[in-house]
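Below you will find the structure I want to go over with you.
A single protein chain has been removed from this complex, and every other one stays in its place.
Right, subunit A next:
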Amino acid sequence: MDFLISQNYVNYVCQCGLLKPLTNLYFCRHCLNLRCSFCCHHEVDSHFCRNCLENIPSSEAKLRKNKCNSCFDCPSCSFSVLSARATTIQVPMTVKEKQEGEESSTTTSEASSGKMVAKKMYYLACLACRYSSRDVGISDQASQNFCWPEQEYMHANRFNTILNYYQALVLHDKQVKQDEKRRKTTNKSKFQSMTDRTGLNVSAIRRQMGFDKTVSKPKNKPASILPSMTEEVEELSEDIFTKPINLKNITTIEQRFTQPANQPESVKHLYPQHKNLSIKRSIRCRHCEHNVIKPEYNPTSIKYRIQQFASSHVPEVRIIKCYPLMPNKSAFITLKLTNPTMNDMTITIMELPTDDEEVMMIDEMKKNFESLTVSSKSSLMRPSLIEDPRIVSCKPTAKLELPDSSFVINQRDDSAEFDDEIQTDKKDPKFVIWRKANKIAIELSITPNDLKVNDEVIVGFTMHYTYSTVPSTTAEKKDSQQRHALNARVYLNVGNIVDYSTK
């Protein structure tokens, strides 16, 4: 199954002009168009830790630097999550001793010192590479959660000062800009006064007189920070090239990159790393601003609240079989088309648009969209975010003999699988080989262009299909179900030209 689906032999053209397999496409129910991840708007819905499945509000996630408080990644293999392991150790009664001492002062230290108490202590261990927090000298903890010592970073202070400086700088710049704007807008007053025209407004007079406060008021520019420059660089020790190194003690590049703030050189500094948070994201159509994908909020759920995958709306094309391809000789290909919707579909296979037609289509799309944005000013997004549609880069290298009539694919019926074969007495055209439930197999003939041996043969066609919108609310009548005629451009990679000379 993976072989069939993961190889992208059949590609659909997204509205933005990119070629994608059907499984990577979405279908906007409101624009009735295909959308891909490239021409959609991605939004972060919620943050969560994929290990403990805790939901973390975005403000808190920012505060925690997008890391989980309680889960740790292994710094050594960065492959698995560290798990807390318990050990029991014998400790002399210290805590209890004090308690006892508080409760009754009669117990003497000699009586309790002899007692040993089993105490549970925890350490972190990696089950994949046998790393443990003891390796780097973190002492065992009495509690399983939260109290692991935080690692201190060498440059933490420096980073904070830089961050503060630039935040202050941004604020300062904003203020300056605002002030300028204010001055400009006051000048462009509707009612020009006489003093304005003569250049003698109040502030100008003030300036001339020399006690202007607003203009010469010094802006408190943030104190600049020292550049990070070290005057002296330590010389390399002489034995650096002669001393044998122990690779076991040196971290790998991957290990260093998992801790960008620290980048330890020795394995002694591989401290447990807080696990990075994951996000749930929703995907929004950029044209109509409706969601195409919206996951459920709960991190434990993998379901969607809105899911508009193209594979459940657009007929799927698969290649069943293709005869050996030779240049300028016709060969048959067998395609299987599946109707994923609950309504019958009428499909017509047509030729791809020519280059000029494609340019015209794109122009029309742009125009449509511009009128849309003008009409709805309340749009949340800037139109600049919308990707310009482009011409499809893929060019077919074979000619497809189009079938002379359209055909119908039956609706999807989950119970049909269990029924016996029911032959519909629809008179199918000749090119239909078989039909089963919501699937149909057709045979078409293709003629590759004058290609060399091992060249890829690509066939393309426009699939014209009828699509019925399902009323979104039950209050709507069944009559409101509308039928649309939609187009999808499909490119098939049917294989390579065979070397017939050797046969």
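The rule we apply is simple: a residue touches a chain if its C-beta (ideal position, glycine included) is under 8 Å from a C-beta of that chain, and two chains touch if they have at least 3 such contacts; residues count from 1.
Everything that follows uses one rule, which is that contacts and distances are computed from a predicted model.
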Name of the absent chain as recorded in UniProt (options "Dynactin subunit 6", "Trafficking protein particle complex subunit", "Origin recognition complex subunit 2" or "DNA-directed DNA polymerase"): "Dynactin subunit 6"
Of A:Asp135, A:Asp428, A:Glu443 or A:Glu456, the one touching the omitted chain in the full complex: A:Asp135
Residue in contact with the excluded chain [from A:Asn249, A:Asn368, A:Ser405 or A:Gln482]: A:Asn249
Absent chain, residues of subunit A that touch it: 76-77, 79, 128-132, 134-135, 247-249, 252, 267
